[in-house]
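One structure, as C-alpha cells, below. Some questions next.
A protein chain is absent from this complex, but the other protein chains hold their places.
Chain IDs A and B follow the sequence of writing; residue 1 opens each chain.
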Amino acid sequence: MQYPKELFVRLTEKDVQAEIIRPSITYWQDAWRRLKKNPVAMISLIFIVFLLLVALFGPYFSPYSYSDQDFDRQNQGPSIEHPFGTDSLGRDQLVRVMYGARISLSVGFVASLTTFIIGVIYGGISGYAGGRVDNIMMRIVDILYSIPFLLWVIMLMVLFREIFPATGGGAGLYSIFIALGLVFWLPMARIVRGQILSLKEQEFALAAQTIGAPKWKILFRHLIPNAMGPIIVTATLSIPEAIFSEAFLSFIGLGVSAPMASWGMLASDALSSLRSFPHLLMFPALAISVTLLAFNFLGDGLQDALDPRMRK
Amino acid sequence: MRKFTFTVLILLIGMTLLIGGCSGDDGTTDGGDAMVFRYNVGTEPETMDPHLSTGIPEATIMLQIYEGLTRLNEDGLPEMALAESVDVSDDSMVYTFHLRDGLVWSNGESLTAEDFEKSWKRALSPELAADYAYMLWYIKGAEAYNSGEGSVDDVMVKALDEKTLEVTLEAPTSFFESLVAFKTYYPLYQPAIEADPEGWHTSADTIVGNGPFKLVSWEQGKMEFVPNDNYYDAEAVVLDRMVFSMVENESTELTMFETGEIDMTHTVPGQEIPRLEETGELHILPYLGTYYYIFQIEESPMDDVNVRKALTLAIDREAIVNNVTQGGQLPAYAYVPYGIPEPDGVDFREKGGDFFSYDIEEAQSLLAEAGYPGGEGFPSVEILYNTSEMHKMIAEAIQEMWKQNLGIENVTLTNQEWGVYLDTRDEGAFQIARAGWIGDYLDPYTFLDMWMTGSGNNNSRFSNEEYDSLLKDVRMTDDEVARMEMMHRLEEILMEEMPVCPIYYYTDPIMIKDHVKGYVNIATGGKDFKAAYIEQ
Partner (left out) sequence: MLGYLIRRLLSAIFAIWVVITVTFIFMHLIPGGPFQTEKAIPEAIKENIEARYKLDQPLHIQYLDYLGNVVRGDLGPSYKYRGQTVNDIISERFPVSLQLGLLTFVIAIVLGMGAGIVAALYQGRMPDYITMFFSTVGISVPSFILGTLLMYVFAFRLGLLPAAMWGTPQHVIMPAVALAGLPTAFIARLTRSSMLDVLNQDYMRTALAKGLSRLRIIWVHAVKNAIIPVITYSGPLLAAILTGSFIVENIFAVPGLGKHFVTSIYNRDYTVILGLTIFYSILLIGLNMFVDFAYTLIDPRIKLTGGKE
C-alpha cells in the first residue's frame, strides 16, 4: 500500500514540547515531590536537620566542655544549670550528649550509606547474574560473615597503631568507618539478592528484557526500585546497629578516645549505675530512640516516595 | 484476617503458659532447716586441677575442697592443717612436716606423705606445664627439673615415712609455711590422675579432694558442695550445703543478691557503692594489691625523674578513691600496700610511712626544673589502659588533674583490648600505662622483685644496680629483721627513681547478707567457708 507523501509532516522541536502535557521530571524529582506531601516524614526530616545543627553548633553555646570535671557535683539529676544532669565525674551531661551526637550521627550516616551503596550493588549484581557468579559472590559474603568480627577489629586496631602512632591506635572515626564498612553491607547484599532473584522472573522484568533494554538498566531502573521496601528497612536498621557497634568498638579501643564519648558509649557506661542514677542512661538512650524514630518515619516516607508504582 | 491474629494470640498465650506453667524445682531451696550458703564465685573456673589453676575464683573453689600442709587464717598467716607440726633446721633450709594421724581422702582412702611427694613432683613436671610451677621453685632441684635440665629424683622433697615429709630449700624462705598453703602445693589423689590424666578434674564424679567440703555436682554454671565427712576437722564445718553460681555480670549479680538468690557477691558495680553503703550489707574486705601507673623510662620525657615525680605529685589520690573508685580504697603514697606484718608485728607499710604527698607547688617546680614551666612545651603523652570502665574513669580524672595542676594540655587516653595491651606493655611501646599487682604471698618481696633489671614484669625498663644487688641479699639472708630493713631500702630506691606511680591500694568491696558469719577472707585472694554458717 502506498501513502501519499503529504500525509507525513516533520515535527519541529517546538511541536514536540507542545505534545507532552506533563513536564518531564526525573524519578528523583518526583520522589522528592511526593515526600514533601508526607507530614510525618517532613517533621522527621526537619528534626534530623535540627539535630545536625545542635550537634555541630550546640556545644559552642554551653559554658561547659565535654571534659570539665567537678567532683562537687557528681551524678546530679537534671537541673536548670545542667538540664541533663551530671555524670560520675561531675561533667555536664548535656554537652556530652551533644558531642556524642556528632560521633553517633556520623557513624549512623556512614554505616547506612555504605550498607546502601555496597549492599545494593553487590546484592543486585549477584542476584541478577545468578548461577556461577551468584554462587561465588554469595560464598564471599558467607566467608566475610564467618570470620569473627572481633578479630577484624583487633587487626584494625593494631594496624592503625602502626600507621598512625600519634593517635594511639584509635585513629578517630575512620577506623570505625572501616570496621563497620567491612561487614555492615552483608545483610543488605543478601536481602537484595533474594529480592532480585524473585523479581527478575516477573513479567515486567521479562518484558523489559524482551524489548532489549540493557542489563544494567533493567537491574537499576526496574528491579531495584521494586525492592525498595526491604532495602530501606534494612538500611534504617543499620543505623542503630552502627551506633551500638561503635560503642562496642570504642570500648575495645577503636575510634575516638576518652573523654569524648558517643551516645552508645554514654548509654553502656550508664548501665552499671542504672539503679542509682537512671538519668545517666535515660538521656543518651532517649536521644538514640527519638533519632531512630525520626529516621524510620523518614524511611517509611522515602519508601512510599521512591515506590515506582506510586508514581502518577 | 481477624481470625489469623486471633490464632497468633492464642498460640502466644499458650506458649507463655506452657513455659510458665511447668515450673520445676530450681534446686536452690531446701526443705526443712538445712543451712545452705549461696555464693557467686563470678566465673566458670578455667580448670579444676589445683596445680594448673591460676585465678582467684579457682582459688576460692579449691579452698573448699582441698587442703595443704597449712591453711591461711584471717590475717593471712599460716596455721597447721594437714601437718600437725613442723621442724625447721637451724639454717632454715630443711623443713620436716609431721602429718596428722589418720588422714583420708574424701573417698576414704588414706592420705600419706608420699601423696605429697608425688603431687609436688607432678606439679613440677615439664610435661604438665603448670603456669604456677615456679611457686615450687623454692625447693632444691625444683627449678632444674621443671626447666627440663635436672632429674625428678633431685627434687628435694621426700616422704620419710607415711607421716613425715622432708623438704630442702634452695635458700632460706621465711614465708615457706604460707607457701605450702598455696594450691600448687596441694596433694592430689594419684589413682584418679592415673586413670584419666587429662580429664580427671573436669567432672564432679572424678574429683577426689581432702578439704572441708566435697563437690557433688557441677553443671550449667552451678556448683554444689556438701561437707566432707572424712575431713579430719569435720566438726568445725557447720553448713549443710553450699551452692556456687558463676554469674559474671556485676549488675546481674547485685540484682540476685537483692532478690535473695545469693548470700554473697564476688564484686560490686563501682558506681552503685554510695547507695549500697546505706544498706549496711556492703563489706570492704582487705585485698593485698596496689593500683599504679608505670612510666616507660627509656624515652623522653619520661626518662627525666623530675617529670615522673611531677606527674606523680600532681595526682589528687583522695579525690580518686573518694569520688571515682569509691570502694574504700586507700590512697597510695608509697608502693607496698598495707597488710604485711613484720616480725615485730608492726605493719610494713606503717613502718615505711609515706614517701610523697599531693603537692601541686612542688609538682610545678619539678616540672619547671625539667624544662617545662607551667607545662609549656610538654610533648604530648599517652596514658594506656586496658578496656574497663573503671580504668577509663581513673585515667580521665588523672588527665584532668594534670591539665589543671600542671598545665599539661595534650594528654591522650588510649585503651586497648587485654591481649594487645599486655603486648604493648611487654614491648615497652607506651609512655604511661595503667597496671596493678596483687601479692602472691604475705611478704613485701612479692611486690619488690618485679623491678629487677630484665624481669619479665618490669615493663618500665627500670634498672638500678643497688636495687638488683639488694634484692639478691634479701633472697639469701635468714635474718628476718635485716631482711625487712633491706626491703624498706628497696622501696625507698623505687620511690626516689619513680618508675612507678602508685595510685591506690586495692580493696575487695563485696555484698554479704547479715546472716552470713564465720567466713574467712584471704587478702592474697580467695574466701574460705570452712567455718561459715548462717545465723538463724
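We take it that contacts are C-beta pairs under 8 Å (C-beta built on N, C-alpha and C of every residue); 3 or more make two chains touch, one makes a residue touch a chain.
Just so it is clear, the structure is predicted and the values come from calculations on it, not from any experiment.
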Checklist entry - For the chain that does not appear here, which of the shown chains does it touch in the whole complex? => result A, B
Checklist entry - Where the complex has a chain not shown, which of B:E198, B:E235 or B:E278 is the residue touching it? => result B:E198
Next on the checklist: Can you tell me which of A:M42, A:L113, A:M138 or A:A213 touches the chain that was removed from the display?
Outcome noted: A:M138
Checklist entry - In the full complex, which of B:T47, B:S89 or B:S469 touches the chain missing from this view? => result B:T47
Checklist outcome for this item: From B:N73, B:S89, B:S147 or B:T453, the answer for touching the chain not displayed is B:S147
Checklist entry - Which parts of chain B are in contact with the chain that was left out? => result 1, 3-5, 8, 11-12, 15-16, 18-20, 22-27, 44, 46-49, 52, 54, 126-131, 133-134, 143, 146-148, 198-202, 220-222, 245-249, 251-252, 255-256, 258-259, 261, 417-420, 422-424, 426, 435-437, 455-457
Item to check | For chain A, residues in touch with the removed chain | outcome: 129-136, 138-139, 142-143, 145-148, 150-152, 154-155, 158, 186-187, 190-191, 193-195, 197-198, 201-202, 226-230, 232-234, 236-237, 240, 244, 267-268, 271, 274-275, 281, 285, 288-289, 292-293, 296, 300, 303, 307, 309-310
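One rule holds in what follows: only the chains that are shown with their structure count from here on.
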Checklist outcome for this item: Here the gap between chain A and chain B, centre to centre from mean Cα coordinates and rounded to Å, is 47
Checklist entry - Taking the complex as given, what residues does chain B use to touch chain A? => result 250-251, 254, 269-272, 274-275, 319, 322-324, 380, 382, 384, 387, 389, 392-393, 395-397, 399-400, 412-417, 419-420
Checklist entry - Can you name the residues of chain A that touch chain B in the complex? => result 67-69, 71, 74-75, 88-90, 154, 157-158, 166-170, 251-253, 257-259, 269, 271-277
